[in-house]
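Below: one structure, written as structure tokens.
One protein chain omitted, others in place.
Up next, chain A:
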Amino acid sequence: MSRLSVSIPGLELKNPIMPASGCFGFGDEYAKYYDLSKLGAIMVKATTADMRYGNPTPRVAETPSGMLNAIGLQNPGLETVMANQLPSLEKYDVPIIANVAGSTVDDYKRVCERIGDAPNVKAIELNISCPNVKDGGIAFGTSAQVAAELTAAAKSVANVPVYIKLSPNVTSIVPIAKAVEEAGADGITMINTLVGMRIDLKTRKSVLANGTGGLSGPGIKPVAIRMIHEVSHAVDIPIIGMGGVSTVDDVIEMYLAGASAVAVGTMNFTDPYICPKLIDELPSKMDELGIESIEQLIREVKEARQ
């Protein structure tokens, strides 16, 4: 075990940094920039049972220290992802977390049943919180009961551990976190984007063709920290924290809130090298703060809560 390594269900991470789903394509796009084996893991773009065309453009808008997106889960569908996208990641020494989305419980089950067979797919991230699709996504993530039922359904067919990606667009996130834990979730990933909107002053219409979109970037980090803090006090399963991470300070802050690993989203677009940079900078930040190892930090945060 190195001082950066982390062990969570299904995932032996050599370091705790991974690109978040939707912000790294299916991985190959960034392989032109650096060796993907350097990453702790890769959370690939959402896969649905059938191909999804996505939303009309414009799909992105800039906000202060953030961005709105309304991609709409565009992807080529399970069979194409299995045949074309995931095998190309086999050459890298990096575990893959497959993000799974759907419109119905059966859709989710179809993908969960198959996707763990793909090379290097060591865990599933169940996307019950996409704010940009009408027929599913967030609808599953805003009710504790529905989220629990979907979690149980996914667990019944998946052959790899299942992490549930929680939505921040709820009155209280804790009951949903508890419900998915009780339903058998192996871990939680949080937070997904916050629903937001921008209006063009000249046209007086929404900047995004979809009307609303998901807000991400450093602007949402305090919301993520607060929610991870709340949920980590309520559940025992590990949390992969995300939401506005852009520096090693943010990585440590996620740990202090209660995360066990950290995903980087929007900042991949600003700086394609952000993940390897954070991995390189982490040891000296740990030295500076007197942190012996990431596992030790996780234990200390847990003990401080008791």
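Just so it is clear, contacts are C-beta pairs under 8 Å (C-beta built on N, C-alpha and C of every residue); 3 or more make two chains touch, one makes a residue touch a chain; residues count from 1.
Rule of thumb we're sticking to: contacts and distances are computed from a predicted model.
**Q** Per UniProt, what's the omitted chain called: "Protein FixC", "Glucose/mannose transport system permease protein", "Dihydroorotate dehydrogenase B (NAD(+)), electron transfer subunit" or "NAD-binding protein"?
**A** UniProt lists the chain left out of the view as "Dihydroorotate dehydrogenase B (NAD(+)), electron transfer subunit".
**Q** For the chain not shown, which residue from A:2, A:37, A:65 or A:104 touches it across the whole complex?
**A** Answer from the full complex: A:65 touches the omitted chain.
**Q** For the chain left out of this view, which of A:217, A:238 or A:258 touches it?
**A** Touches the omitted chain: A:217.
**Q** For chain A, which residues reach the chain that was dropped from this view?
**A** Interface residues of chain A facing the absent chain: 22-25, 29-30, 32-33, 45, 51, 53-54, 57-62, 64-67, 69, 71, 74, 217-218, 266-273.
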